[in-house]
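Handing you a structure now.
Here the complex is missing a single protein chain, while all its other protein chains stay put.
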Amino acid sequence: VSLRRPIRFEEVDAAGIVFFPRILGYCHEAMEDFFAPLEGGYARLILERKIGLPAVHLDVDFTAPLRYGDTIDIRTTVDRLGRTSASLRYAVANAASGVIAATIVHVVVATDLVRLRPIEWPADLRAVLESAPTP
Amino acid sequence: VSLRRPIRFEEVDAAGIVFFPRILGYCHEAMEDFFAPLEGGYARLILERKIGLPAVHLDVDFTAPLRYGDTIDIRTTVDRLGRTSASLRYAVANAASGVIAATIVHVVVATDLVRLRPIEWPADLRAVLESAPTP
Amino acid sequence: VSLRRPIRFEEVDAAGIVFFPRILGYCHEAMEDFFAPLEGGYARLILERKIGLPAVHLDVDFTAPLRYGDTIDIRTTVDRLGRTSASLRYAVANAASGVIAATIVHVVVATDLVRLRPIEWPADLRAVLESAPTP
Partner (left out) sequence: VSLRRPIRFEEVDAAGIVFFPRILGYCHEAMEDFFAPLEGGYARLILERKIGLPAVHLDVDFTAPLRYGDTIDIRTTVDRLGRTSASLRYAVANAASGVIAATIVHVVVATDLVRLRPIEWPADLRAVLESAPTP
């Protein structure tokens, strides 16, 4: 599962490289794309079903800088699928060179956004997670 | 009425100057500060009273670049106060030199966020707007 | 000339609609796409040729709110082309309904980023600007 996207003009910082929190934002975009097979996509999940996937843990290695003008490819896989949580893994590569810029483990919990309580994975989300390639 | 704030590391773009849409974000911060005298501030207005102030018009002149390391001062005034709308004006100055970096006219409409319809200014918001200096 | 893009999860604000400065960011994306015919695109213009297009003026009308889950289309045209400046116009439409969410006039100045001085339009940039549809 993959997202391709250019680095944008305002995503670099005063040091001229991509501001590292933005790379987590790119992963969130990849996660939205990952759940696109849901009816109405991730937007309907959040806005109508009031179910979200807040992050509870991140483990990130940054291995090469990214710059304006670069394009990235993100490969999304599932490391672990629990009853209410899942561990997603993103490999962020520089599309031109194939060099890995960052590897992210992102643990999310299926959450009722009204009561902010964990819920068991709804069947359609579980199906998307199970259909993902493992790393 | 004034907001003082440093330019942050990630607010510049690949050209090394503040990305111009961010300057509108600074004005929004100044507006939040401007409405701080409301009970619970701007946050309670939005989250509990479900009243917001969406922008309907902007008129902006950028007159000097801003860089990382600069600090800005924003002076907020009210140009015009109508039944459901108001015209705010922000002068964004480089705090060290006093040079004006941008001047923004920002027309907002008092809005019921549930029905997204204009409403007459509630008395407490009108009082804050009337107490502001004129330019 | 057009950019199509979804509204992203983090682009709305506490009122649940797109934070207005982000719409200016979308226009900047559309401008980057507009200049894609340049060799190396807008990134090479900035990073290697050290030429940028800082905004000197904005005139914006917001006419309908945008929400997470919406997709926008931006049509970019050129209102006026001067010796060192140009006036770009963006019509931002909700792709599903065709409703115009915002209309932006964006005046930019061709600028030597090293000395921060206006320059006459280089021939290749002028060619891109001249090839654009007028509104």
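Going in written order, the chains are labelled A, B and C, and every chain counts its residues from 1.
Just so it is clear, a contact is a pair of C-beta atoms (placed from the backbone, for glycine too) under 8 Å apart; a residue touches a chain by one contact, two chains touch by 3 or more.
Not measured: the values here are computed from a predicted model.
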item: Full-complex contact with the absent chain, from B:4, B:44, B:83 or B:117; value: B:44
item: Chain B residues that touch the omitted chain in the full complex; value: 8-10, 25, 28-29, 32, 40-44, 46-47, 67-69
item: Residues of chain A (touch criterion as defined above) contacting the omitted chain; value: 14-17, 19-22, 24-25, 28, 43, 46-47, 52, 54-63, 65, 113, 116
item: Interface with the undisplayed chain - residues on chain C; value: 9-10, 12-16, 19, 21-22, 68
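Just so it is clear, only the chains that are shown with their structure count from here on.
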item: Central chain of the complex, centres being mean CA coordinates; value: C
item: Furthest chain, CA centroid comparison against chain C; value: A
item: Whole-Å separation of chain centres (CA-atom averages), chain B against chain C; value: 22
item: Distance from the mean Cα position of chain B to that of chain A, given in whole angstrom; value: 33
item: Where chain B touches two or more other chains at once, by residue number; value: 14-16, 19, 21-22
